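Each chain you see keeps its place in the complex, though not every chain is here.
Note that the chains are named A and B in the order they appear, and that numbering of residues resets to 1 at the start of each chain.
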Amino acid sequence: MSCDVTKNDFARMIAGAAAAIRAQHTMLSELDCASGDGDHGATMLRAVEKLEKAFAPGGSDDLKTCLREAGWSVLGVDGGASSSLLGVFFGGMADAAATDLAAMFEAGLAALRKQTKAQPGDKTMVDALVPAILAMRAADDGGKSLRETLHDAAAAAHTGAEATRHLTARYGRAKFLGEKTRGHLDPGAASVSLMFAGFYQGLSHSKGESGNA
Amino acid sequence: MKMKKFINQPENIVAELLEGFALSHPQQIRLVGNNLVARAAPKAKGKVGVVTLGGSGHEPGLSGFVGEGMLDVSVPGEIFAAPGAPRCLEAIRLADYGAGVLFIVLNHAGDVLSANLTMEMAKREGLNVKMTLTHEDISGGTNPEDRRGLVGFLPVYKVAGAAAEEGQPLDACFEIAERMGRNMRTLAVAVQTATHPSTGHAIFELGDDEMEIGMGQHGEAGTGRMKLKSADETAEIMLEMLLKDLEVKAGEELLVVINGAGATTLMELFILFRRVDQILKARGIKLARAKVGEFITTQEQAGFQLMIARMDQVLLRLWDAPSNAPYFVVR
């Protein structure tokens, strides 16, 4: 049994991600000062605002329509690498053949990976995204609930992000710093980890009507 | 040190600066659609449109070069951040006068991501667009993909813009831009950091007696940190690296551009230029053209970019062609 996800579930996940990013955007910009240009937190703030808007009450009830709209509007954040990649990611989720959570996230990841050659180990958001989505697939295949699935994904994203500390950047602005990036968390990976933590929190704690939790 | 900038709400910086830019240059440019910077009087039908994209906070770059003889439309992003594909696509539609569009992209991760997405979308719409990437920062190593686009955008905008203005077809404009791109090399140096205008954070740290060669356009630190040197020594080190990389030989003709990062004075840029000229003379290399000023800045960062480009007769003619871009007027 795979976890089907409703628009409403997704809206709560997005709200959780937005809260997590809002709480930590200063830290995200500080991370980006160490390895980039210091704007990552601001970009992520704008990105989650767009996501919330795409899922706000009054919009479409169709999850795929909302995701397409979310992707396009995150692309429009004009915030450099991360907003383009995240825009592609969310927009790509709408192209999933199936409607279960893991399939949608896999479709998002596939779309994102068409735009960047970065592999896990290259110290980018991919280091958090890939393990998170692998964990999602495993939980899903193992018949876990939506809540459990998001829990596992968040844990994997966190581990993946933390591991970027020991890596050398090979993509984005940070690659020009090479070895100097060692010791610093990658900002994009940190954001992804925060978003996945937020997905889980959003679904767990808010009093929604979904029966999947 | 506290940031001391004349701004209002940080989140309004880009919108307000574009508004002020447009209001102060009503003869040359205007804002259209989603804050795209376009010429006040669009180009004649049947000519190639020239479009670029890039982060804000680097004024006059990049929108200061929209005007007759240079760009048709520029897509400004947020501070130091590439604009997304949706507005780039809008710009390309706008600059399509029936002869296709040349899309000039500086090699930075965010810009390239947006540009690639834009190209996919434009192709899906059946638009006739060619994209050229500038990547002349030799600090990135030998792989062209690792070389960032710095002030070299300036000659590329200029010669490609002039070719488009002359009515050359898209393929020819593209070839001119690529030729200019292949023949230029840049190296940047920083001595003092800038603050990010939205966050107030210092972008990098440098010791009181340090400078860094290979600094990126957005304050991303490079790898050539060393003790502060005199103007002459700095010019020597950087020019030697550039001449070697471009394999310049005696008798060849160069364009030299020195671009101030923001707080470095024109006084210093002239002192540096003097040494560059001396070295070129000593090696029998001809200084064909020169340009010294602030074309792309990084807030109040101190430092400069030194660019050299091998010129031929066609490139020189196009470089000399008229322009009414607000920050690059050529008679």
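Before moving on, here are some points about what is shown:
Everything below uses one rule, namely that a residue touches a chain if its C-beta (ideal position, glycine included) is under 8 Å from a C-beta of that chain, and two chains touch if they have at least 3 such contacts.
These figures come from a predicted structure and were not determined experimentally.
When all copies in the structure file are counted, the labelled protein chains give the formula A x2, B x2.
Just so it is clear, only the chains that are shown with their structure count from here on.
Separating the centre of chain A from that of chain B, both taken as means of CA atoms, is a distance of 32 Å. The part of chain A that touches chain B in the complex is made up of residues 29-30, 33, 35-39, 41-43, 46, 72, 74-85, 87-88, 115-116, 171-178, 180. Every residue of chain B that touches chain A in the complex is listed here, in rising order: 34, 55, 77-87, 108-110, 113-114, 116-117, 139-140, 146, 148, 196, 198-199, 201-204, 214, 216, 218-223.
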